[in-house]
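Below you'll find the structure, written out as structure tokens, and then a few comments.
The chains shown are only part of the set, and none of them has been moved.
Chain IDs A and B follow the sequence of writing; residue 1 opens each chain.
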Amino acid sequence: MKIITDSVEISTQGNTDIIDLTQEIVEMLDKADLTQGNLTVFVSGSTAGVTSIEYEPGLIKDLPEAFERIAPTEMSYHHNATWGDGNGHSHVRAALLGSSFTVPFHNGKLLLGTWQQIVVIDFDNRPRKRSVVVQIMGE
Amino acid sequence: MKIITDSVEISTQGNTDIIDLTQEIVEMLDKADLTQGNLTVFVSGSTAGVTSIEYEPGLIKDLPEAFERIAPTEMSYHHNATWGDGNGHSHVRAALLGSSFTVPFHNGKLLLGTWQQIVVIDFDNRPRKRSVVVQIMGE
């Protein structure tokens, strides 16, 4: 058993910006040279989340629109009343999506579907630099 | 430490069909003959998700109705404009739910509640065959 804890540095536009990290993650797994186990992608902070989607131009618009229905930008949030930073919706969206995502791998390959990419979604209301943790555990 | 990477093949009706996989998963864990660790259920593809629910006839209707409020079937999706396959809502629902679910086990038993079943939800707009990954990691 081997554990590798690494990270990917990204720059985002915020505002529900969706960043495809699949290629960087696959390269990390290739380098790890392991047969089977799992890989956890974790974004530190409380205004971003991780999930998988088919990364294509249509969904990149559909998903922010869905979050706009669930936690609208232009609404009154208690968080904003406290802090005045205007990102109450970002916090709510991130809490609902979750900041952790675990994918098994086998025969050295992530068991993702062909049209399934691992994405970080930055819900904050301004551009951010993020350090995304990638941890591989396997043999 | 031992890792077992296996899969369960299922046929779904699509349209937010909810499939209870608990029994198959418990049998896999029994066969693994391990004491403690965790088990990850992962569905490949971007139109299905995994979670746990009390699997009973009422919730089997309530949950699709909730997803219908969050990402309605009859709405305009950019994904559909691109691909014409009419399953934009399926992609959005799957991205929100997430395709991975990890449950710890101890003394050889999954630490699920008595009325807590592990389910795959197939959001696609047609019947599908799915290969669901079950990975056990423990000692």
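Here, a contact is a pair of C-beta atoms (placed from the backbone, for glycine too) under 8 Å apart; a residue touches a chain by one contact, two chains touch by 3 or more.
Quick caveat: nothing in here was measured; it's all calculated off a predicted structure.
Chemist: Taking the 2 displayed chains as a starting point, can you state how many identical chains form the whole complex?
Modeler: Per the structure file, the complete homomer consists of 3 copies.
As a convention for this text, only the chains that are shown with their structure count from here on.
Chemist: Round to the nearest whole Å and give the separation of the Cα centres of chain A and chain B.
Modeler: Here the centre of chain B sits 19 Å away from the centre of chain A.
Chemist: Considering only the defined contacts, which chain B positions touch chain A in the complex?
Modeler: 1, 3, 5, 40, 42, 44-46, 70-71, 77-83, 88, 91-92, 94-96, 98-100, 102, 133, 135, 137
Chemist: Would you pull the chain A residues touching chain B in the complex into a rising list?
Modeler: Residue list for chain A touching chain B: 1, 36-38, 51-54, 56-63, 66, 69-70, 96-98, 101-104, 106, 111-113, 115-116, 137-139.
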